[in-house]
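Moving on to chain A:
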Amino acid sequence: MFGITRRTLIALSASAAIATSLPAAAADDIVIGGSIPLTGVFAFAGIGIEAGMQDYIKILNEAGGIQGRKVRLAYEDTGYKVDASVAVFNKLTSQDEIHLYYGDSTGFAKTINGELDRLGSIMMAGASFATELNDPKAFPHQFMAGPDYSEMTGILLEYIAKEKPGAKIVLVNSDTEFGRDPIAATKARAGELGLEVVEEIITPPTAVDVSTEVLKLRRARPDYTIFHGYVLAPLPEFMSQAKQLGLETKFMGTFWSMDSSIWAKVGEAADGFMGVMPYRYYYDEAGDAPMLDRIREMRPEYQSTPYMQGFLTAMLFTEAAKRTLEAGKELNGTNLKAALNSIENFDTGGIIGVPISIPGNSIPVGRIYRYDASAQKMQPASDWISVQE
Partner candidate 1 sequence: MTGQSETGASGAARLEVEGLSLSFGGLKALSTVSFAAEPGSITALIGPNGAGKTSMFNCISGFYHPQQGAVRFDGRDVTRMHPPERAALGFARTFQNIALFRGMTVLDNIKLGRHAHMKTNLLQALAYWGPAQREEMALRAEVEERIIDFLEINHIRNMPVAALSYGLQKRVELARALAMRPRILLLDEPVAGMNREETEDMARFILDVKEEWGTTILMVEHDMGMVMDISDHVVVLNFGQVIASGLPHEVQADPHVTEAYLGSGDPAALMARLRGEGPDTGRNREEVA
Partner candidate 2 sequence: MSDLLFFTEVTLAGLGSGALLALTALAFVLIYKATRVINLAVGEMLMLGGYLFFAFAAGLGLPAFAAIPLAVAGGGLVGAIVERGLIRPMLGENPISVFMVTIGLGSVLVGLVELVWGTDPRALPAFMGTTPVFIGEAYVSRKIAIAFVVAAVVIAVFLTLFRFWRGGVALRATATDQAAAYSCGINVPGVFSLAWIVGCGTAAGAGVLLGSIGGISPAMGVFGLSALVVVIVGGLDSVAGALVGGLVIGLIEAWAGTYLGGEYKLVTTFGLLLVALMIRPYGLFGTTEIERL
């Protein structure tokens, strides 16, 4: 009724149901804290992340937890506002003993970093893949469960260089910290790979009407257009206008634009959209993915890409905690991070198609997918690409 999607409702009630049906907290629970955007401009991600983390924790607890200790997620909504995220962090860390924390934005990750260093007791990951955070010296207690934004565009460029050497590329970025993040790195990498960046288009963060930008695109006539700094809008408008104009360019995006359910709503115009995705999709039938089977068992309906991100983050959190406890060490930021960095050729149960290692703050692997409008699915367009140095 009135267009409230079923997905939203289900996600909301499911998440809340889990939140309410929590078993009584035991004193030795391992608590994962979370500043999660269940509302606000990034709610679409937050709802999936929360569900993914809860599901993995459930699987883990059913298998006996970590050395007999149960894992619990304590989180609150932030509305994707930095000050609210900080407030939630302070509230949760005052209420519980927390060693693992999920943060919701680049701004929060940077803001809380000093506090993490001061406390020394917490390792954090989150929804930000900002290039700046991929620096173990400056952010010793943080990591990201995937490639950073520059690595994402690096994977795209790698693919382009193979498909069409010397291709002309246009970068379209939103005028935000998120949007501008990989521009410099992308241009440098494109140069190395012999690709030509023919135009850079910056859109105001509030842009709704992109007609003039489309005209610029038309004039540049690129082979590939790489969007970054958006979830969905204004990509569909770019694509449908480009189609009207008969432009041949291929449109590409990064992780946060890759959920297939948001493209399903766009319809025909979405066909052919490509992008980099660090995880497998819910409907991927690959044989080596027992975790995906497990997820489909728990949740019969499609789960979003943020769900996968949350799921994997919880997996890595708990893996680090397990390794720390097994080594007989105290749970704190430094030990947890060291344990995380000890992860080598780790099997994620198929969430990521190749075994992963985390020597630093990121997992620089991903795969190119292409949206197929008739099947309403993202189909693999490449093999897994690693840009690890």
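These made the cut because all candidates are chains of the complex that A comes from, given by their letters.
Note that in this section a contact is a pair of C-beta atoms (placed from the backbone, for glycine too) under 8 Å apart; a residue touches a chain by one contact, two chains touch by 3 or more; residues count from 1.
Note that the structure is a prediction, hence the values are computed from the model and not measured.
In summary, of the candidates 1 or 2 that share the complex with chain A, the touching one is 2.
By the touch rule above, chain A contacts candidate 2 in their complex via residues 1-5, 8, 39-41, 43-44, 175, 201-204, 206-216, 218-219, 231-234, 236-237, 240-241, 243-245, 262, 265-266.
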